[in-house]
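Have a look at this one.
Missing here is one protein chain; the remaining ones are kept as they sit in the complex.
Now for chain A:
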Amino acid sequence: ISSLVVVEHRNGALTGSTLSAIAAAARLGGPVSALVGGEGVGGVADSAARVEGVDKVLVADSPLLRHQQPEPYAELLASLAAAAAFTHVLAPGGTFGKNLLPRAAALAGAQPAADVVEIVDADTFVRPIYAGNALATVRFTAPGPRFLTARPTSFKPAAAARAGAPAAVEAAPAGALAAMAAAPAAAEWVAESGRDGGARPELGAAKVIIAGGRALKSKENFALLERLADLLGGAVAASRAAVDAGYVPNDLQVGQTGKVVAPELYVALGISGAIQHVAGIKDSKCIVAVNTDAEAPIFQLADYGLVQDLFTALPELEQEIAKLKKQG
């Protein structure tokens, strides 16, 4: 067994989802290599070399990968997988991994397993289907590297700073780099926009998430959730309906086709609990629902349910929690 994990990085740092993918790879047994692709990624490579469980870091530092575009990156990945005899190729679940890994798998003639939540053995994995209403155990039967994306909330992240010497860092083999250079032209990157990092934790890593639905009624009202989130050191999320209505940007969306989260505490305010939303929160340790509709499906899922208007509940929550903090 020999695994290759594609490192996802933003602003010079490895994402939490990458640490989960590395942990998943380590579980397979066998050495773990981390692939760092991008431009000017020396620092990222050094960080990857310090992650617990990484045995080697391969670096592809090239202007072609400035925006980590899938067209050249997939050629690099497919070529590496074939040439270096990796048995497993993993990418973190998330928009980066999902965009890249299937393209690489197709080039390698392989059917990848998406969004793996459990490793049974080197060939056998569990993945959710039907919005997580069913779990399928799948086995790779064809020869060749097993390509898969790992759901971040299912694998406790590897430690970012291991005890002991960092792994060796070396350039990706020339053959793979040549394959990348020969790739057809990538889509041209034009721009990106996003929320500035901010002091709040990333949704995937947050221990507490305060989420709002369409009942919040406006962008301004979401600031009320931010206050509660800040009190608890948490992050803010939203249902699809709230994003569609323009109250919050898309990267706050939690659900079957948005982000999957598994915090210690998920508080759903004014969210009805449609199948598609629930798919993204089912693995949370504790789910709280506040809704004026006693019949809302979310109450069937919640550990604690409160039938109340969120606009009266929010200030009360802030008050009670502030009191608690004073006592503690």
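Basically, a residue touches a chain if its C-beta (ideal position, glycine included) is under 8 Å from a C-beta of that chain, and two chains touch if they have at least 3 such contacts; residues count from 1.
Simple rule for what comes next: contacts and distances are computed from a predicted model.
Here one chain is missing from view; checked against "LANO_0H19416g1_1", "UBC core domain-containing protein", "RBR-type E3 ubiquitin transferase" or "Electron transfer flavoprotein subunit beta", UniProt names that protein "Electron transfer flavoprotein subunit beta".
In the full complex, chain A touches the omitted chain through residues 10, 67, 70-71, 74, 94-96, 98-107, 109-115, 124, 128-142, 183-195, 208, 232, 240, 243-244, 249-251, 256-257, 259, 264-265, 275-276, 282, 285-288, 299, 301-308, 313, 316-317, 320-321, 324.
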